[in-house]
Structures are given as structure tokens and as C-alpha cells.
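One protein chain omitted, others in place.
The letters A and B name the chains in turn, as written, and every chain counts its residues from 1.
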Amino acid sequence: MQRKIAIVGYAQTHHEADPPNTREGMVFEVAKGALDKAGITREAIDTVINVSSDYQDGRTISNLFLVMAEGAYLKDESKVEMDGAFGVLYAMMRILSGTHDTAMVVGVTQGSIFSPHQISFYTLDPTFDRQIGLLNDVAAAAIQARMYKNKYDVSDEQIAMVSVKNLVNATSNPYAHRRIPKPTVKKVLNSKLYCDPIRELNISPISDGACALILASEEKAKEITDAPVWVKGVGNCQDSYLRDRNLLKLESLETAAKKAYKMAGVKDPPTELDVAEVTERFSHEELMIYEALGLCREGKGKILIETGVTERKGQTPVNPSGGALGADPVLATGLVRIVEAAKQIRGEAGKYQIQGVRQALAHGQTGLCAQSNIVFILGGER
Amino acid sequence: MEEKQIKYKTEETIATEGEWPVGDYKYKAWKHHEEFKEGLKEKKIVGSICSGCGRVYVPPAYICGRCFRWMEERTIVSDRGIITSFVLSNPMKKGMKILGMDPVDMGIVADGEVLIPCMVKFDGSDSFVQTILLNVDPKDAKVGMRVQVVWAKEPKGQLSDIEGVEPIK
Partner (left out) sequence: MMRRNVAIIGCGQTKHGRLRNVNTAEMISEAAWNAMEDAKVTPDEVEAIVVGNMQGFGGIYDTELWAGELFGAPKPFLRITTGGTTGGSVAHGGYYSVASGLHDVVLAVAWEKHSDSKERGATTGLAHVAMANMFHDLQQGASLKWLVSLVTGAAIGVSAFQASCYMYRSGCKVEHLDMVAAKDRRNAAKNEYAHLRWPNCTPEDIAKTEWVSYPLRFGHVCPASDGASAVVFAEEKIAKKKAERPAWIKSVAAYADEPNWLGENSQGTAITDLSEQLECIISAKEAYRRAGIKDPRKEIDMAEIYQPFPHQELMFSERLDLFDDGKAWIALEEGQTEIDGSMPLDPSGGVISTNAIGSSAMQRVLECALQIMGKAGKHQVPKDVKNAVAHGWGGSVNFTTVAVLGDSPRR
């Protein structure tokens, strides 16, 4: 990369179902929080990228009224309308270009305003699929889950183990939305059925939440903090439409991960990644994500979850924060993953800190069945 | 597909009917209007004032984006001010449908009335309130005109307590 870039500050809200806070309030909270964490003022930020969705917020030009709250007054600003992690990519591009040295990325979605599952309906092909009225994100994921289960002989229990792992992890995360006291495979399998084989505890919750992080070029990062989290690599790719792509494999995630690994010089992900924070909107998705990230071979995701490799104590912990199953503030979720990965590197993850994290992976997604994916590789000082 | 669902055909395509009502939204808001309305009940115009730059926002706002701080303090501004902008509607006519209503028929406006939506900057405020200019010939409406609020006879603590503004005689 033309310049080295680091994360120097961040903040997130406590993600909840419908807290008495407006999106403006949440944005202000995290923007101020990120600046306070970095120890800088608004004046030090060169550019602001907002991440929010018109349909979710019920406001065309969803970033219009957030300018003041996100600290973008008289600043060079723009907006990305995909998962927050893509907003971080755009902010990185702005710094890499040399035009800016620092950037703030703020993502917010209040799922309570309008159900994200209903929004997913509008991503369908309008000429045919939407007219039939049978598909939405859950139904499409159910189709994918069934294909995956059949091909690789994966059981509902194995898939439920992902939910249990992440929900247990979420109980240690004060920011997580879903904090179920004693999650078990039985509880998951007895939860409300949405679209066979997908049940309520296989799906991420609908959260209201916001997240912000601050990026800086190398020179500025060194001025701002002693613990910069360097972006070592990034890669993204978007698949074709739902009916035109291979649903058995997260191909665009595989492509994205390969690019990010190449940039970061990662040759053997299972040994070189100390932790991964991925966006798993459905628990079976996490198994497919393991495979696409190269943590195991195709179809072998079930072995990783069964043998505990991705538990907090395992060789490659995945989602120690609880992941999306713990909290899903829609467009802010990918940003949260990056922040959680950064926290691990800085040793600030409290009760769910993994020991000795030097290199971490963060993943964000957008679109039905994880159609568009982005992967970041983050590294500490050593 | 039934014939009557096909709206029309061109050589290359057909156009069909479809309706996707987006759905019910549940917006969340601060209580800035609650504060504003409490003031209106007493014929007072309430604004928030930034402890950093001193700017006064009417109706009250909570975040000063310039100073990047929360605005805790409130102040009262005058109910007199100036017109900073206005537009003229076309004359209202009976039978004209606006949002499914016939305003003349409903008695909301008079037949032939020209409505003058305007922006008013009250003395002491740094923002504008959007309202209607009343009791003036549209030809005489001017930016810079001094006006005062036309209060409802019995303010109830709602936005329509400000019926509009009229020129100060």
C-alpha cells in the first residue's frame, strides 16, 4: 500500500432492541467516544464517512441530518450505503490517495425503525422473485442452509453449536444485545422456527446501534497513539445475484480473503490469525465462512466447531465478542467487527480478551446470503 | 397474467402493474418539540443556546455541530423578526386536490387565496422558523419585511399555536 494506515480510536453503543435514543444521539455518542478514545478533537479529522441506509432509516439521504452529530460540519464527507466495513475501505482509499491524513467512519442503524428482514425483500429481482413473494433474507438463507447440510452432511446440532458458542461469548461482552444466561444446543433447537432449518437463535437479532472508528496515516497515527492497530491488508468482492451464484460456497468471501491475505503476507491463515471477528447473520453461515477464509477445507466447518478450534480457548477463536448473533445493528455490524478485532490487538477486550493477539481478521457482509464481502487483516506493533 | 394487469406494450417490453407499499416506519425523535410547544402555550418562543458559540437554535436543537457539544441551555426569543425568504403559491381554487383533500371545500383556505410560505428569523435567534405570511397582499411580500407572530386565540401547546406571521404595522 502507498501509505501505512492505522486505527487510532473507536467507540460503540450498547446494542439493544429499542433504546430511548435517536439515531442522531447514537451517532453523536460514538463520534465523540471515538475522538475521546483517540484523545483528539473534531478539528483533527480530515474526512468523515457516514454509513447508513435510506430504507432502514426511512429517510432518503440518510446522512443528511447526521452531518452535525457525526462531526462532519464543514468537513469533506461522503457516505457508503453498504455494511460499515466497506465504509472503512472508502475512508482508507481517501487517506491512501494522499488527499487526507485522518478519517472518521461512523455507522448507524436502528433496526427498530424498520425491520431489516423486510428491507431484504427489496433486494430481490423486482421483475420475478419479488412478485412471487416467497423469498426474503431468512428464506434464502434457509435454502442455502439446506443445500449446505445435504452436501456435507451437517446436522442441526452442529449448526446450533455455532449459536451456542457465540451466545456464550456474548454474555461476556457488555455491548452485546443478546445475552442469554445459559445457551445450550437444546435451547437453540427449541427456539421458534422461522424457515426450516432456521430458528430464532440461528438468526442475528435486530439491534439499534452505532459504531465509529478513526483511521490515520502512519505519521499522524504515531502522533496520536502508542497503540496503533495497523491495517495490513484488505480485500473485497461481490457475487452475482442470488439465483445466479453458487450458494454452496461463499465464493466472493474466498476471493476477498485471498486478496487480503496476499496484501498482508498471510500464507497460512489457521496459524497466522490469532483471532477472527466475522459477520454471521445465520449460524450455518459461520461454518461456510470458516471454509471461505481457508481455516479448513470445504465442508469441514462442522469439524472446527465440534472440536472447539474456534472457541475462545481454541487455536483460532472466532467471534469472541459474540459476533452478529450477539448484536446486529445492521450497517454498523461490520464496523463493530473491526473494532472488536482492534480491541483484541490492543488488549482492551476485557472479559473476552484472547491472549497474545498480534494479527486479527475482521469481516463484513452485505446482501442476501452474504453476497458482498470484505476482509480486513489487522496487526499490532510487533 | 390477466390482460387487465398489463398496462401497455411497446415493441420490446410490456409494462405491468405492481405495488410495493414500503411499510410502516417507527421513527424516534427527541423531545425538542415538547419543549417548544410548552413555550407556545404561553406565547413564548423557546430556543436552545450553545454554551460554546452562543448560537440560538429555534425550534430547540440538541447538538451544536460547530462546537460539537450538547446544548443544555434554553432561552426565549422575541416573537418579532424578519422574513428571510418566501414563495407564492398559485391561487387556491375549489376542486384543487392537495394530498387527497380539497382545501377550499374544507374551509382551510379561501377561494382564490394565495398562500405565502415563508422563513422567519426571530430577533435573538440564529435560525429560521418556517411558517405562513398572513394579512398582506402577495404583491407586497418582501424579503427583509418586519413581522410578528399571529398567535392562536387560545394556544393549546401545539405547533399551530403559531398561525403565521403578519407585517408589523
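Simple rule for what comes next: contacts are C-beta pairs under 8 Å (C-beta built on N, C-alpha and C of every residue); 3 or more make two chains touch, one makes a residue touch a chain.
Everything numeric in this text was worked out from a predicted model, so none of it was measured.
The chain not shown here is touched by just one of A:Gln144, A:Asn236 or A:Ser321, and that residue is A:Asn236. When the whole complex is considered, the residue among A:Asp18, A:Asp76 or A:Glu348 that touches the unshown chain is A:Asp76.
Although one chain is hidden here, its contacts on chain A can still be listed: residues 1-3, 22-24, 48, 54-55, 58-61, 63-68, 72-82, 86, 89-90, 92-94, 96-99, 119-120, 122-127, 234-241, 244-245, 251-252, 255-256, 366-368, 371-372. Panel shows chain B; residues 10-13, 15, 19-20, 25, 27, 29-30, 32-33, 37, 47-48, 55-62, 65-66, 84-90, 92, 98-99, 101, 103, 106, 108-109, 115-117, 119, 121, 125-132, 138, 143-144, 156-161, 163 of it touch the chain omitted from the view.
Basically, only the chains that are shown with their structure count from here on.
If each chain is reduced to the centroid of its CA atoms, chain A and chain B end up 40 Å from each other. Against chain B, the residues of chain A that register as touching in their complex are 20-25, 28, 32, 41-42, 55, 58, 67-69, 71-73, 110, 112-114, 118, 122, 126, 130-131.
Remark: chain B residues 18, 20, 22-30, 62-66, 68, 70 touch chain A in the complex.
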